[in-house]
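Here it is, the structure in full.
A protein chain is absent from this complex, but the other protein chains hold their places.
By letter and in written order, the chains are A, B and C; residue numbering begins at 1 in each of them.
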Amino acid sequence: MSELPFLVTIWLFLIGLYGIATSRNTIHLVSCLFVAQSSTYLLLLSVGYRAHGSAPILSGIPPGAQPVDPVVQSLALTDIVVGATVSALILIFALQSHKRSGTQDPRRTPPMRG
Amino acid sequence: MNEILQAIVFVMVAIAGTGVVTTRDPLHQSLVAGLFGLLLSVLFMVLQAPDVALSELVVGAVAFPLMVLLTVAKTRAKECE
Amino acid sequence: MEQLAPLPVVIPLIMAALSVLVEKLPGKHRLLDLLGLGTVGTVLAIDLKLVGLSFEKTLVYWFGGWLPRNGFPLGIAFAIDPAAAGLAGFAALLTLLGLIFSWHYFRSIGSHYHCLMLLFLGSMQGFCLTGDLFNLFVFFELMGVAAYALTGYKIEDTGPLEGALNFAVLNSIGAFLVLLGLGMIYSRTGGLNLAWIGTQCASQGADLTLQAAFMLLCIGFLVKAAVIPFHFWLPDAHAVAPTPASLLFSGIMVELGIYAVARCYWTLLADQEAVSWMGTLFLSLGLATALLGAGMAFVQRHLKRLLAYSTVSHSGMMLAAFALADPGALGGFFLYLFGHGFVKGGLFIATGIVLHRLKSVDEDQLRGRGRELWLTGPLFCLGGLVLAGVPPFGTWVGKALIEQRAEALGYPLVTPVLLISSALTGAAVLRAGLGIFYGAGSPNFLSACAPATGDQELPETAKALDRTPFVMALPLCLLFAAALGTGAFEELSRRVLLASARFCHSEGYRLAVLAGRAGAVTPLPLPQLEWQKGLLSGAAALAAALLALFGLPLPAWLQRPYKQFFQGVLRVLRTLHSGYVGDYVIWFLLGSAALLLATWVNSGL
Partner (left out) sequence: MRQSATRIIFWSIAGLFAFPLFLALRDLPDFGAYAGPYGDLVLATCTGERHTPQGVAAVTFDYRGFDTLGEEFILFAALAGALLLTRPQEDERQHPPRDHALDRPVPQGNEPIVAAGRLMFPFSLMLSIYIIVHGHLTPGGGFQGGVLLATAFYYVYLSGEYQDLHPFTSVPLLESLKVLGAAGFALLAASPLAVGLPFMTNLLPLGREGGLLSAGTLPLCNLLVGCEVGAAFLLLIDAFLRQVVVIGKKKEEDS
């Protein structure tokens, strides 16, 4: 169990990258980026977790319970906002680029190269 | 008990993430991505992070799929015309 | 006076928000320009003040008044040493010149441009000044988001959109690795303040986990610094961004990637024996990047792409300077950063003027058409020589210092590689300049088959003018003057050496942040620098440019195998730079895997 979160973290990162590497559609690519990003939330929350801990909201917790780390949760919150905004921006690129070139396949549009 | 639940959710998240990547059609993918966001927020709940779970729910399961859906709609509409 | 510390970040952010409201007003263009210039000017003034203050004592500013409790930093700190303040000031200066250039410029489509430029400025300020790892990441992302949007500015064309897409995807993946590394470091040390992490690393010893976490941070920042094999996005993005944005991207943003690596290295791990192997690794990465970037720059005909590849090359040189892990070489790094930033900015602005006047940035199309640009032409060619590092410009001082330290430390390979790559990038610019502004030579086979031509580049300005506007010529002249000034004033070099000595003093940094005490350091005395090497490099650049323009003085039967060889190499290189983000991701993964494996192998020894 204690290694499972790390394995899932690595897996999500790699499968997201794999999706980007083989993507034939820019919109598909954005979703893959979203998957890769979720690996970072996972790692952050995993390292702040405390076995049998309670949420770090002190008002409702039973006495004696150990709250988990609030700092990583705050970091993960920021991370989620960043992920959402960057995804939105890339979707707009995809949308506009589709208007110009008429295709979503990054391999069919004439790229800058060389 | 708690540990088994966590392990199950972790594995489900990994499977759903794989599902998002291997669904090549963006329209279907946005639905799978919504499911993935939902599962992530369940996982965060299990990890005792209700704030993060709520964020992931509104972003990952609602706002992000909505934006993807709208982009797909735009590109599909053009291809139809 | 410490109250000034947050202002360079906060003022541009607030003004950026307010500029959105100004866009609703009539006569908005002049107002926006004034607002932008006023804000940047204020930030520059504050930065200069901070530089002065930080030379006396490292300024530590705790946000929210959260002073360390029992030595543990609860809040976020700005830790402003002279290097941080100086870089922030440099960023503000370049932004100021970029905004002067864009006065009048984005008249037709000017929405949100000023807002994004100010946000970009604010993020660079925060990135330089912060002493907190997660805060560094936040400003890294803010810088990224503003930069992606600016890259895609010209949506009428597919090039900018593709470039912005590649840029955004690659940089985001880099940011994920930064976060993964940050998570690992947090798990081990329990804090996010750089000084705190440094003390924890010192007491725990740098084992595989900490070294791998540090390496993940480095990979993320090296993506921004465009080091091979993470450099593929840069030419795609820098070549298509609007001129003032290209100026900032090449002049400071790329270099900030190396700055972040250096900052993390010296605050976290520098005093550990176990990481000494990293120097060799980064040195070879840097030198390889320098050579590859220079080679690619030499075979371009799209002017902005040429300059972008030369940025890759110079970024590699700067990484090599950092990799020597020596205060003197780091001083050379900062001087080179200033000199290069000024001259590269000047070259981008000259290209912007060419695009403005002649409606193209394609070298072969423009051949001989730039004769009437009497100011831009000579300065552009001079820029080529400065890139090659002729004395007494800033690039020369920096390079001479780096080379001298490299030889003293026993790395004899650095000098020739730096000579070759800086001469080649200079030669590329010289060749283009002599061809465009003086009609010299004929199209050569190296650039003739370049796939990115640049004659379809859309004009950035509303209407063509038959003379160069004053507001465009002014920043051009100022940038070249600044490049000259960087090298000409010895006092500046001394100050930079003192700043870099402070930068490399890990113990002093930790004491200043966590205990509020100042540690004394003695800087390296400014050595006598050799000007002969600079001249040699300039002469080599000129020779290579002339060779490219007029061909080799060889009989035809000898030229053919030579051409065939180069065309074969070129074909391979161009296939590798395929322009597809999917391929770039595979390269990224390959580079990360190599660096992590190197960490694993070396940490076991």
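By definition in this document, a contact is a pair of C-beta atoms (placed from the backbone, for glycine too) under 8 Å apart; a residue touches a chain by one contact, two chains touch by 3 or more.
Predicted model, so just to flag it, every value in this text is computed and none were measured.
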(Q) If I'm reading the header right, one chain is hidden. Which shown chains does it touch across the whole complex? (A) A, B, C
Q.
Touch as defined at the start, partner being the missing chain; which of C:L31, C:L48, C:I155 or C:A274 qualifies?
A. C:I155
**Q.** Touching residues on subunit B - with respect to the absent chain
**A.** 27, 49-51, 53-55, 58-59, 62-63, 66-67, 69-74, 76-77, 81
Q. Contacts of subunit A with the missing chain: which residues?
A. 1-7, 9-10, 14, 17-18, 21-22, 46-53, 55-59, 67-75, 77-78, 81-82, 85-86, 88-89, 91-93, 95-96, 99
Q.
To test your reading of the contact rule: which positions on subunit C touch the chain that is missing from view?
A. 3, 6, 10, 13-14, 16-18, 20-21, 24, 61-66, 69, 72, 74-76, 109, 111-113, 115-116, 119, 122-123, 126, 134-135, 138-139, 141-142, 145-146, 148-150, 152-153, 155-156, 184, 186-188, 190-192, 207-209, 211-213, 582, 586, 589-590, 592-594, 596-597, 599-600
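Rule of thumb we're sticking to: only the chains that are shown with their structure count from here on.
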Q | Chain whose mean Cα position lies farthest from subunit A | A | C
Q.
Taking the mean of the C-alpha atoms as each chain's centre, how many Å separate subunit A from subunit C?
A. 28
Q. Where the centres are mean C-alpha positions, what is the separation of subunit A from subunit B, in Å?
A. 10
(Q) What's the distance between the Cα centroids of subunit B and subunit C, rounded to whole Å? (A) 37
Q: Would you mind listing the residues of subunit B that make contact with two or more other chains?
A: none
Q | Where subunit C touches two or more other chains at once, by residue number | A | none
Q: In the complex, go through subunit C and note every residue touching subunit A.
A: 134, 138, 141, 144-145, 148-149, 152, 155-159, 161-165, 168-169, 172-173, 175-176, 179-180, 182-184, 186-187, 192, 235-236, 239-240, 299-300, 305, 450-452, 573-574, 577-583, 585-586, 588-589
**Q.** Touching residues on subunit A, where the partner in the complex is subunit C
**A.** 9, 13, 17, 20-23, 26, 29, 33, 36-37, 39-40, 43-44, 47-48, 71-72, 75, 78-79, 82, 85-86, 89-90, 93-94, 96-97, 100-101, 106-107, 109-114
Q) Across the complex, what residues on subunit A touch subunit B? A) 1, 4-5, 8, 11-12, 15-16, 18-19, 24-25, 27-28, 30-32, 34-35, 38, 41-42, 45-46, 49, 51-57, 67-68, 73, 76-77, 80-81, 83-84, 87-88, 91, 94-95, 98-99, 102, 104
